[in-house]
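Heads up, one of the protein chains got dropped from this complex, but the rest are sitting where they should.
Lettered A and B in written order, each chain numbered from 1.
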Amino acid sequence: MIDLVGYGAFFLTTALIFSLVTLGLNLQWGLTGLFNVGLAGFVAIGAYTSALLTTPDDPTRLGGLGLPILVGWLGAMFVGGVAAALTGIATLRLRSDYLAITTFGVAVVVQLVALNAQKLTGGPFGIGFIPRPFGGLAETPLLFNLSNLAIVSAVTLAAYMALEHLTRSPWGRVLKALREDERAAISLGKSARFYRVQAFAVGGAIMALAGALQAHFIGFIAPDNYLSILTFQVWVMLIVGGSGSNAGAIAGSVLVWAIWAGSGALTSVLFAPEQQARAASLQIVAIGVMLCVILLVRPNGIFGERPRRARFGKRTKATASESGS
Amino acid sequence: MSETVLDVSDLEAGYEPGVPIVRGASITVNKGEIVVVLGPNGAGKSSLIKAIAGLVPISRGKVLLDGKDISTAPAHTMVRLGLAFVPQTENIFPRMSVEDNLKVACGILERRQAPARIDEMYAAFPDLLRQRRTPAGNLSGGQRQMLAVARALIVHPKVLVLDEPSAGLSPKFVSMVFEMLSAIRKSGVTILLVEQNAKAALAIGDRAYVLVEGKERHEGAASTLWDDPVVAELYLGQRPLRKDSARHTETGGAA
Partner (left out) sequence: MSLQFVVDGLLTGSMIGLGAIGVTLTYSILRFSNFAHGDFMAWGTYATLAVVGAIAAMFGKVAPIAPLSFGWPLIVALVVGAAFTALLALLLDKVLFSRLRKQEQAIIAVMGSFGASMALRSLLEFIFTSRPTYFSRAIQIAMPVGFGIRITPDQIALLLLTAALVLGVHLLATRTQTGRSMQAMSQNPALARIAGIDVASVVRVTWVIGAALACVAGVMIGVLVQIRPLMGFDMLLPMFAAAILGGIGSIPGAVLGGLIIGLAEAGAVQLIGAEWRAAVSFVILMAVLIVRPIGLFGVRER
């Protein structure tokens, strides 16, 4: 029974950390219409930044400043936000595909740095001994898991409330208006672009914070944690929850993580150990197909906003495909 | 009674279902005629001919071309059926040479016919011959209209349909375009056009319709329409309004 509560707390903590990433993505995509296919990179930036700031000194690599955890988190948000802002500044005057390609590139490069800049990131072995909040409670796993859940819940709730406030603010309304018409957003020039860069940076900072939370929760990070599969999972979470809705982002994250963890547990029961890697890839196939089906049937998600109607003058975009079937 | 080429009856069409812009319009075009559709801004003139060309969904009514119903035919089959459309703007491929613009339109001709047909277009539009290697986007406004019309004519259409061919052109080119259309008609091509520049269009037209709120309200010989008091009431209105419509023509404002 206590095991179950402990596992439940562990599960929820992970799901809520995913929720935080999804909230960041929802600000970028759901509210502002900015397409980020490299979010794993921003999560990784947060995790590594916080790890470098807070781990004890290690002669084999740089960093290890031994600062308080809170400083690590703030640092993660700062670096993640700056990285996102730079990406936005470089691409947001162009068509949205360029942002997609660039963020994809960011994720590739972050992965490369994590793997190869051994002095900074520990290379393929990653960074260990990341201080854990309530590390003193690690002797009693239940209490430890529950206190972690409490912290992560508090951070997620704070992010949720802040984002809800932002969405309703004049700032959020401008973003929504810009999302409705990409051409207008580009042609409005610098001021419009600045709004979008801000949104992209705040989203990046939230993702980085999630990465930092995860790092301190597990106590250990490695490049493998931040592959494109992470990006993919979060996208599915957002689409299932319905882009545009912060509550949907959280619900979608918990639901998809439950499906993911459940089907993972199922494959480990059903398949022999040597077949499990293969079974895991089938799991990804299933989720990929699910994403495509949702996009086809309900592009705004299962709990999403009602579909926006196409307006006059936007038809030209569709003409390329009209008889393409 | 002359032979009817295009017979549009009770046409209802619009971009959004339930929001018709063309509301029960009926027009006919006879062989060898130039028919002009006039009307105030927002009357649905452009939508009417775009619907005829298969570019705006039709919700009711019929479009008969030589007696054959083409109201459900997809836009890309229209040239094959004998209807060639010249849009008001973006009616050339800007980064293809003049010659490639013509060649790409020859898709429905037999392969052997195409070069001869292109030469015929060059004979009719010597300006295009001189610029055959120029990217079409570098042509002047008048030359672009020439190319757009040549592109449409190259396939021997039964009817040539034009959306405001003089819009956005300087006065010199406006008269050139109308002279060109007049010459094309003399060669035996039937023409249907929508125009804001009523005076110039009526000068070359045989018959005209005045479209108001998506429905034709008046029909008559082009020569007499200008003086018709009903038309003045419906379309031309008070004197200041005429100035207004002329201004729209200059800025290329579309209906």
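The rule is short, and it goes like this: a contact is a pair of C-beta atoms (placed from the backbone, for glycine too) under 8 Å apart; a residue touches a chain by one contact, two chains touch by 3 or more.
In this text, all values refer to a predicted model and were calculated from it rather than measured experimentally.
A.B. asks: List the neighbours, among the chains on screen, of the chain that has been left out.
C.D. replies: A, B
A.B. asks: Taking the entire complex into account, which one of A:229, A:247 or A:261 touches the absent chain?
C.D. replies: Residue touching the absent chain, from the options given: A:229.
A.B. asks: Sort through B:7, B:66 or B:100 and give me the one touching the missing partner chain.
C.D. replies: Answering carefully, the residue with contact to the hidden chain is B:100.
A.B. asks: Since one chain isn't shown, list which residues of subunit B touch it in the complete complex.
C.D. replies: 53, 55, 74-80, 85, 87, 90-96, 100, 103-108, 151, 155
A.B. asks: By the contact definition given up top, give the residues of subunit A that touch the hidden chain.
C.D. replies: Answer for subunit A: residues 33, 35, 37, 90-91, 93-98, 100-102, 104-106, 108-109, 112, 115-116, 182, 228-229, 232, 235-236, 239, 277-278, 281-285, 287-289, 291-292, 295-296, 299, 308, 310, 314, 316-325 touch the chain left out.
Just so we're on the same page, only the chains that are shown with their structure count from here on.
A.B. asks: Indicate the whole-number Å distance between the mean C-alpha point of subunit A and the mean C-alpha point of subunit B.
C.D. replies: Spacing between the chain centres: roughly 53 Å.
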